[in-house]
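Yeah, one chain of the complex is gone here, protein chain that is, but the others are all in their spots.
The chains carry the letters A, B and C, assigned in the order they are written, with residues numbered from 1 in each.
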Amino acid sequence: MYITVKYFGQIAELTQKEEEALEFSGHQISGLLELLYDKYNGLESKDFQIAQNQELVSNNTKITGAEIALLPPFAGG
Amino acid sequence: MYITVKYFGQIAELTQKEEEALEFSGHQISGLLELLYDKYNGLESKDFQIAQNQELVSNNTKITGAEIALLPPFAGG
Amino acid sequence: MKDKKVKNVFKEGAISSEFIGHSIYKHQTKTSIGAHNIFLGQVRADNIDGKVVSAIEYTAYEDMANQKFHDIREAAFEKYDLTCMHIYHSLGTVKAGEICLFVFVSSPRRKVVFEALEFIVEAIKADVPVFGKEVFEDATHQWKKNT
Partner (left out) sequence: MKDKKVKNVFKEGAISSEFIGHSIYKHQTKTSIGAHNIFLGQVRADNIDGKVVSAIEYTAYEDMANQKFHDIREAAFEKYDLTCMHIYHSLGTVKAGEICLFVFVSSPRRKVVFEALEFIVEAIKADVPVFGKEVFEDATHQWKKNT
């Protein structure tokens, strides 16, 4: 399955892109993260939360497809 | 001794003046109030605080001269 | 102990939105500020037993009131890490919908402005000898009382 992954702020700076479509055969967020850690050197040490379809999720949440976003610390206001 | 007495808001409406000089021979705020209650019908039932030289005082405060003010409930803001 | 530099907080009539906007503008040169908090008191067209308030006429024991505003200001600066603070209060007629009180506090960080602003507004309501005559549309009136 293909998943859209979005990157923001400091994370987008590291991945050097704001969005990409990734082929992924696993089931959980943690599996996707392993794939991303392999792909992006230094990502594992960054501080971020993960949103699936615009809701924050944890590492063992099941991936239901659609849109995953990597969100560094919020800095609004 | 002569004392300047100031009236504000609802109290000034009752006394129909904002200020007057009164001759007073007593020593305490309570004595001055008796004089004012005699002079102004209805004053005794009104809600007010008393300031002497711009500081709130109680009925048994000694009158030190200068300026006495009758202050109805505050309504700032 | 009365400080010599007691400011005059009162303005004749309503406080305009342009005045408030310009006051905000003037703070944009103060680049240590991270948070502003502004309180505005607006005259309500209260309906009391079928009669509607059209304006409040404010009077004050001005010397004492300005001294109290000054004391509140000093107390707030002592309690809270504020960069600046401004207070303006109307005298005379302020119509329903117009602004009669403008309190403006600024600080490097946000937590302190919330506490400071509420402290200042509550102190103004409780301690400052300002009086308000609520004038109804039929020209009768009643006297306002803070709660």
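Methods note: a residue touches a chain if its C-beta (ideal position, glycine included) is under 8 Å from a C-beta of that chain, and two chains touch if they have at least 3 such contacts.
Because the structure is predicted, anything quoted here is derived from the model rather than measured.
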Relative to the complete complex, which of the depicted chains are touched by the chain excluded from display? A, C
Missing-partner contacts on chain C, residue numbers: 17-18, 20-22, 24-25, 27-45, 96-99, 106, 108, 110, 113-114, 117-118, 121, 125
Logged for chain A, residues touching the omitted partner chain are 6, 8-10, 12, 51, 54, 69, 71-77
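The rule is short, and it goes like this: only the chains that are shown with their structure count from here on.
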Where the centres are mean C-alpha positions, what is the separation of chain A from chain B, in Å? 73
Between the Cα centroids of chain A and chain C the separation in whole angstrom comes to 49
Any chance you could list the residues of chain B touching two or more other chains? none
For chain C, jot down the residues that touch at least 2 other chains. none
